[in-house]
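Take a look at this one; I'll ask things after.
With one protein chain removed, the remaining protein chains of the complex are shown where they sit.
We just call them A and B in the order they show up, numbering each chain from 1.
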Amino acid sequence: MKRAIFLLHVVLIFFLAACWDQNLLKDTQLVYTAGYDQTEEGDIQATTLAPPVEEGGVENEVTVTGHSMLDTMYEMDLRIAEYANFSKLQTVLIGESLAADSVYPFLDELYRNPDSNLHARLALVALPAVDLLSSEIETQKNKSEYFKGILESSELTSVIPYMSLQEACTIIFSPERDLYLPYITYDEKTKRAKIAGLALFHQKKFTEEYLNTEESVIFNILNNDIEEVARITRRVHEDRNPEVENWITIEVKDAKSNLKVNRQLSKLRAEVTLEIVVLEYGQNKITNKKEEELTNILSDLLAEDIRRVLKKLQSSKSDALGLGSQVASFNAERWDEATWSETYQQLDQEVDVDIKLISTGIIE
Amino acid sequence: MESASFSKKVSVHQTQSIQELQEQVSYYSGNTNDLVMLQIHHESIERTSIMVYIEPLIDSVKLEELLEWSKEMKWLTNERVTSSKIQSYDGTLMFEQLVRQLLEGEAFLICMEEDQWRIEGIKIPKQLSRAIEEPKSEQIVRGSHSGFNESLASNIYQIRQRLKTSHLVIKYFQIGKESNTTSALIYVDNIANLMIVEEFIRRIQSIDVDIAHSVGFLEEMLEDNCFSPFPQFLVTERADRVTGNLSEGRIAFMLDGSPTAIIGPANFFSFYQSPDDYNGRFIIGTFYRLLRLCSFLVALLLPAMYIAIISFHFEVIPEALTLPTKRAVEGIPYPPLFEALILEITIELIREATIRLPFPVGQTIGVVGGLVIGDAVVNAGFVSNVMVIVVALTAISSFVVPSIEMNSTVRILRFPFMLLATLFGFYGVTVGLTLLLIHLIRLESLGMPYLSPFAPFHKSGMRDTILRMPSWLQSTRPAETMTLNKIRQGFSKRWHYANKK
């Protein structure tokens, strides 16, 4: 009898135990997009967007302030009907105020929490994140999924690289590389957010400089980080009429860039080989001669672009291309973490662009 | 006994008169009313003989015929005749023996001749049995459509018909103190491992029951571990399945009155084989076999995994599916376990309800149960529609298994998994799965490992377990039967290579 009662207890304990780590999907509020700003007192202001539970409903938007990331979550839970859950986070938007000093301390929670989603996208916002998230946005999707959508579509056209929390973390922890994040602004006219380019960081701090979308495509080519579609539109002639005839749009099919810092740490040599396809060229009739002419013009133009991008990176001390890690790995005896950013700024450029036109589409 | 002079006699010659004999027979057969004792007077030779038989057990038309025949023979040869059906006994025949023979369907013609009892036994049991038809539970698309029926003789006939070899051995055992049921152990003595046969005989001999109802009843006494949820003998009503297994070195056991044979040593994968696999093309056979094995995992784990995901680890749901899932479970009042139980029990109810109903009614119940309840229960908001999908998929998967025994095992086993998933999520499921795996590894059928050819691992065993290689490649017998005669066949595709030369 005693044994039976004991066994009963054991069994009951297991039944009662049902809820220790239980985390019912129906009791959670899945936050899809979160934006963070720093208030003037140094607190964190978090704005979260959760998708509507019913189709066609309104998304759940909450803005709270707390001393730490988890403190904001705690504040949030005080205000919403379910538990806030960040494990399905799609986008983390950080305001410039957060990146003014160092981004890592704010992101620490996302790396430490086993629940968090490490492939959520990370982006920097030109205005306070709360303003962007609470402003009106015209979209077919609901607002909580919208930000992932615009980042994803821009990644497909190689305007910005895929920058997840995990990728950012690896860069943040490398002393030889500097962070870069997609840069988002708000376009008043179309009432939509807009990818403005690539924000440049020096170590963990935003440099206030950014590459515009044209430059960031070049940056991705230099970084060997292009997707299937990378389009470049350039003005190759001066004298045609209508104006459209002066322009050409090409698609980069394959790009190989080879960046090298010489052993004396004085020169930066960029060798870029591009295989391109002509997508649009108003003048028509690309003959062999024309082909040569076009590739020459384009090579010059792109070399100029590359120089400009490299200059911008150097002047803002942002080693986003990871030249430092190359030096540290293969030229270790000359590597000095302390003086690297000075050395980096002083590097002379030598750019060599080689363009191969592989197709002109279905007409000549 | 009413007669004061009555005393128990042991053998026939101890009785003195017909009267006395009748009393003794009647006593030994328990004064049963269906015992017929006819006194026959031969006018010519002034002699009385009696005819004893149990009426329902004998074929009276045949009896007449035989009597007529033997009379003619006697008239012709003036000698007593014996035939395959007529046998003579002398007076030392024990009454117990006599009654036992009566119960086997033998009629006795007894007369006193020169102070000696002359006894002739005429074997004419009535043989009523179902026609040979396809077993309902093991229907196949192509191949033989004949199955066993309730008569042991007819079943053995079917086996002998297919295996005309002098090595086919049939050993009879009487089981049941009261029922005296005949059972047969069948094996091919140059293929089966005789150690296993001996082991089986040892187990049969230790059976001590009053009545042997059916094979399923005896199975529990014969199997290695009856506390295991897994069946350790293959049960079939198909003769081709039995002969196929006999030729691989397994042994079959049948009981008179049961249309089923149990086959051992069985292993886990033999429950997932169907004769259809061999009758079709091998690629298709392999595909369906793999499908069935996957269905085992689905039937066992799908509801548990779903519960674990919904209540513990919804992080694993991919991004695009999160919101639809969330919308489906939103507002369901019950915890996922109860939600699943409601549906699982409904499905079990529908199954149990339809199984005994005639076909058209059963189908109606299936439609009503499946469609109407399923739809209504989602609309009422008791159960989420994802759960309906999960449970329905599970139910279908569990019925894919060709063996009914394994099918019910799987259906029972998923409940503990659902409970573990509710309590501990993935960890609980893994712990359950590990326990199950260890159990399967330790389980044996007639002393042979149950999970062979995976544990212990045999490369050659894969050819006919998870795969179904072309039949001319399966030239060795499976290792788990421990057969000493490993080579099954020669190289049947020789002509192909001969042509090439």
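To be clear about the criterion, a residue touches a chain if its C-beta (ideal position, glycine included) is under 8 Å from a C-beta of that chain, and two chains touch if they have at least 3 such contacts.
The working rule: contacts and distances are computed from a predicted model.
Engineer: Determine which name in "sulfate adenylyltransferase", "Tryptophan synthase beta chain", "Spore germination protein (Amino acid permease)" or "Monosaccharide ABC transporter substrate-binding protein, CUT2 family" the UniProt entry assigns to the undisplayed chain of the complex.
Structural biologist: "Spore germination protein (Amino acid permease)"
Engineer: For the chain left out of this view, which of A:50, A:84, A:129 or A:169 touches it?
Structural biologist: Once the missing chain is taken into account, the touching residue is A:169.
Engineer: From the list B:402, B:428 or B:461, pick the residue that touches the absent chain.
Structural biologist: Here the residue in touch with the unshown chain is B:428.
Engineer: One chain isn't shown here. Among B:20, B:134, B:315 or B:330, which residue touches it?
Structural biologist: B:315
Engineer: By the contact criterion defined above, which parts of subunit B meet the unshown chain? Give residue numbers in ascending order.
Structural biologist: 195-196, 199, 312-313, 315-319, 424-431, 434-435, 437-439, 441-442, 444, 446-449, 451, 454-457
Engineer: Would you write out the residues of subunit A that touch the absent chain, in ascending order?
Structural biologist: Subunit A touches the missing chain through residues 17, 20-21, 87, 114, 117-119, 164-166, 169-171, 173-175, 322, 325-326, 328-330, 332.
Criterion: only the chains that are shown with their structure count from here on.
Engineer: Using mean C-alpha positions as chain centres, tell me how far subunit A is from subunit B in Å, no decimals.
Structural biologist: 67
Engineer: Enumerate the contact residues on subunit B facing subunit A in the complex.
Structural biologist: 310-315, 319, 322-323, 325-327, 329-332, 335-336, 422-423, 425
Engineer: Within the complex, which stretch of subunit A touches subunit B?
Structural biologist: 14-15, 17-18, 21-26, 28, 30, 51, 53-55, 87-88, 90, 115, 117
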